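Apart from one protein chain that is not included, each protein chain of the complex appears where it belongs.
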Amino acid sequence: MQPSLEIKLNGKPRQVQAGANLAELIEELGLSGAAVAVERNQKLVRSREHSAIRLEDGDAIEVVTLVGGG
Amino acid sequence: MQPSLEIKLNGKPRQVQAGANLAELIEELGLSGAAVAVERNQKLVRSREHSAIRLEDGDAIEVVTLVGGG
Amino acid sequence: MQPSLEIKLNGKPRQVQAGANLAELIEELGLSGAAVAVERNQKLVRSREHSAIRLEDGDAIEVVTLVGGG
Amino acid sequence: MQPSLEIKLNGKPRQVQAGANLAELIEELGLSGAAVAVERNQKLVRSREHSAIRLEDGDAIEVVTLVGGG
Amino acid sequence: MSDPRSVPAHESDATLDVGGVSLRSRLLVGTGKYASFEETRDALEISGSDCVTVAVRRVNLDASQGPSLLEFIDRSRYHILPNTAGCFDASSAIRTAELARAILDTPLVKLEVLGDPRTLLPDPIGTLEATRELVAQGFQVLVYCSDDPRLCARLEELGAASVMPAGSPIGSGQGILNPNALRIILELVKLPVIVDAGVGTASDVAIAMELGAAGVLLNTAIAGAREPLRMAAAMRDACKAGRQAFLAGRIPRKLYANASSPLEGTIAQSGGAGP
Amino acid sequence: MSDPRSVPAHESDATLDVGGVSLRSRLLVGTGKYASFEETRDALEISGSDCVTVAVRRVNLDASQGPSLLEFIDRSRYHILPNTAGCFDASSAIRTAELARAILDTPLVKLEVLGDPRTLLPDPIGTLEATRELVAQGFQVLVYCSDDPRLCARLEELGAASVMPAGSPIGSGQGILNPNALRIILELVKLPVIVDAGVGTASDVAIAMELGAAGVLLNTAIAGAREPLRMAAAMRDACKAGRQAFLAGRIPRKLYANASSPLEGTIAQSGGAGP
Amino acid sequence: MSDPRSVPAHESDATLDVGGVSLRSRLLVGTGKYASFEETRDALEISGSDCVTVAVRRVNLDASQGPSLLEFIDRSRYHILPNTAGCFDASSAIRTAELARAILDTPLVKLEVLGDPRTLLPDPIGTLEATRELVAQGFQVLVYCSDDPRLCARLEELGAASVMPAGSPIGSGQGILNPNALRIILELVKLPVIVDAGVGTASDVAIAMELGAAGVLLNTAIAGAREPLRMAAAMRDACKAGRQAFLAGRIPRKLYANASSPLEGTIAQSGGAGP
Partner (left out) sequence: MSDPRSVPAHESDATLDVGGVSLRSRLLVGTGKYASFEETRDALEISGSDCVTVAVRRVNLDASQGPSLLEFIDRSRYHILPNTAGCFDASSAIRTAELARAILDTPLVKLEVLGDPRTLLPDPIGTLEATRELVAQGFQVLVYCSDDPRLCARLEELGAASVMPAGSPIGSGQGILNPNALRIILELVKLPVIVDAGVGTASDVAIAMELGAAGVLLNTAIAGAREPLRMAAAMRDACKAGRQAFLAGRIPRKLYANASSPLEGTIAQSGGAGP
């Protein structure tokens, strides 16, 4: 059985496989190609870097999109 | 038994003795000397004339005073 | 020499031939067919009656038109 | 003849005796005891220190008082 | 000036002369809607007014007669101005005025001829008619009316003693909704112009007086306040303040600044930039 | 209530406590632009104020020293509030405050850091900077500022003794241009809020006080009036009127009517129609 | 909705039916004070109005007759509404209306009976008299009047086709000085209420329409603008905007905020404080 680690995703705890990268997380969420942007520990991660960023235990990940606003 | 007649006093029907004058009505109402003024059939009757005015059947009598107002 | 009479036309005195009618005055003023209306002595005279109205000494005639206004 | 030095007093150049202190300047201006306050080179000098402060060439001195204001 | 406190000249002001009476205070107050006659009396006193309005109503014959309002109004101190409130035609208003005169023996009347019970706004036709008739009968007619300047001019022609345009509808508390109309009335009319109705709070009174009104009449704004006696004091002071400000001649309005402290003589600016 | 005249309770009101001093009057007045020191003194006296502002300026060394303003202000009677008017950066304002304190030995200062000499509107950055520094130096800082509610909240956080939002630009005489902003400031800020600048006439003071301001500071509106002493009296009364009206609780505003005289009990209407 | 651009329903609106005519535009425009008849014609066209006012005046007999205004108004396109401007009594106004009808063969008349030449405000007595008489003569009388609600109600009783209260005095450019009065008129009167006089700029028209006016009549605001044709376009759009806004039902007013962006779902606040 593979070890897992816990991150905070959009403010809520979530278990992810150890060794997973950001691109894999986005895909798992069904958001590949969607109009979203991602922050890791309060720093923007550009999409071309998503596969290079390996998730670490305790990471705070924000995945945001655009909604109606004024 | 004395005949009576009906007048309208402040909008309501009232029986008064035939032959009664206005001064007698005012006295009967307990208003002699009070700060009131009297109208008979939409015409002011000055107080010095009250005893000279005999009430007639169907007379419309208004007895008014002063109240708070702006 | 023909006798003349004096009327007041739009507030100013004017000599006209005795016997002239309103239609003739309008024509003399070059206003036949123009968009004007005529009053004689503060009473409107409809255009179909102009030739029937003989001017009299002292007549006050108003000839008006439409101008810009708000 | 005593050497003099040039200070800026309330924005204008002024010659003062070399070695003079602030208290002497104030006195020369006729302002001893007046309701004034003094700054030297943009720093407040409290009145009890006036006699201890020797003027130097190029000093910017401000002597201010209170006037009407809102 | 040696002692400003003792110089009444700065605050003195001619009386308001209207309808043959001479009032020291320019605040006229109503007597309606108070919790008790005692409160009425105290509010009148604190207000500093010397002219109070009252209404004419049928004696309630079903109840035993309690104390009368008049017992709480010292007639040596207050002029009483009866109104014709509640009348919706000229004829009722005229009758009401006559009844009031019979009780009070005063020629003064505040004429109200209202148009409808919902808005209580004055009916111009009935008001003009009743004014003509009451003037003919020798009344001193203070006329409650709209702020229509030419209506006020017509009332003056008819011999009214005062025109009393509403700042806003009776009891609405909206103050002076159209100061421009009031300004024009004050230009057109030589009579005392007394703003009647619509006052909500003290500044409304001050504004009316600053525009040049001769006086202000109010009732609900005091009687309906949470603390009527305190509001009576506020109205008294606001009336004086507005009158004095009118006489004192206010500064003009500008888009922006005009320094109150001198701009020259500041210490050298730190950055050298300065103004 | 047996004698309303003797019941000060109805008009009494707690003092305005600000910056460690306790003021009986809620009107603060400036001393600029008067025709003479005598007029200044008399206007202060009539105004009833017990806190007056002064400016700091270079001694005029070219002229012989005449009488000083301070000789005309009785310090046993008035708190003196020096201002930093004319300063266009935080540093000048801080220096000016220190100079004033050296003369007057008071911790009070009315901080003004202005943005430009044309509008004399306050610079928010310089104002925030200078407030922080002066508070650190132990001053009681009454801060002249815009009516931006969150700026006022920031000044409170920095330890200001009072925020003094402008009703409208200094000397503009436009009164309270944005009552809504003042209302929000009064909700957000627990400090005394003193409206400073913009007052044109008495009703402006009354309006500020009715909104709940703790006080009003003005200068040009009195000094620039045609009759300054009369206007001083007007301002005194308007300040009291507005405060009392605030405390008394005004009636609500309505579209229309609410009769002050009873609607029942009128005589039978002539036409039979009636209300 | 598949194609919002093609959905006229959202902007369509019933015509303004008044005095027996049916107007597509709710903007009525005057023809006075233009630099030339060409400019008049172009301004009318750009304004989108289909009802234009004209005045009745003596023919100038001293000058040779140039082109007439009527040549520049296409009567197949515009309803012409003659006015009685310049009349200071009922009788002159009635005569003027009759003269206009004789020229134009229209029952429409905009009645003006003015009180004095300085203010040009309407005289209520003359206006009521002339309305009664002109209605009796079969005119469709659109009555210029003050914003006195009960006067408007009286004019409706007399059979007027429309009441046309002034927003502010003729040519004053002050807009709608008393929106409250207009609101009450709209409650009391079932006739089309057309705001006449006082408009200064486009927003004044929008405000009148948003209050629920059936239309707006203006002249000087276009003719006296620096660029009349551009202002004609502005007025056209403002009238439509105000009408649509009235029909669309505006949001209520609040003291403060109501977020347009959602408040939930923001990223974790840096300081951890957050809302």
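Annotations
A, B, C, D, E, F and G label the chains in the order they appear, each numbered from 1.
Keep in mind that, in the parts below, contacts are C-beta pairs under 8 Å (C-beta built on N, C-alpha and C of every residue); 3 or more make two chains touch, one makes a residue touch a chain.
Everything quoted here is computed from the prediction, not taken from an experiment.
Of the chains on view, those touched by the hidden chain across the whole complex are A, C, E, F, G. Across G:121, G:135, G:151 or G:193, the residue that sits in touch with the chain not pictured is G:121. Remark: the omitted chain is touched by one listed residue; of G:50, G:156 or G:210 this is G:210. In the full complex, the hidden chain is touched by subunit F at residues 115-116, 119, 121-125, 128, 146-151, 153-154, 168-169, 172, 174, 177-178, 180-181, 184, 187-188. Residues touching the missing chain, restricted to subunit E, are 180, 183-184, 255-256 (touch as defined at the top). Within subunit G, the residues in touch with the undisplayed chain are 1, 4-5, 7, 10-11, 30, 32-33, 38, 42, 45-46, 55-58, 60, 83, 85-89, 91-92, 95-96, 99, 114, 116-121, 169-174, 200-203, 205-207, 210, 219-221, 223-231, 233-238, 240-245, 247-267, 269-271, 273-275.
By our rule, only the chains that are shown with their structure count from here on.
Path length between subunit D and subunit E in the chain contact graph, taken as the least number of steps between touching chains: 1. Between the Cα centres of subunit B and subunit F there is a gap of 62 Å. Chain centres here are Cα means. That of subunit D falls 72 Å from that of subunit G.
Among the residues of subunit D, those in touch with two or more other chains are 11, 39, 42, 62, 64, 67-70.
Across the assembly, subunit G contributes 180, 184 as residues in contact with two or more other chains. A complete list of chain pairs in contact reads A-G, B-E, B-F, C-G, D-E, D-F, E-F, E-G, F-G.
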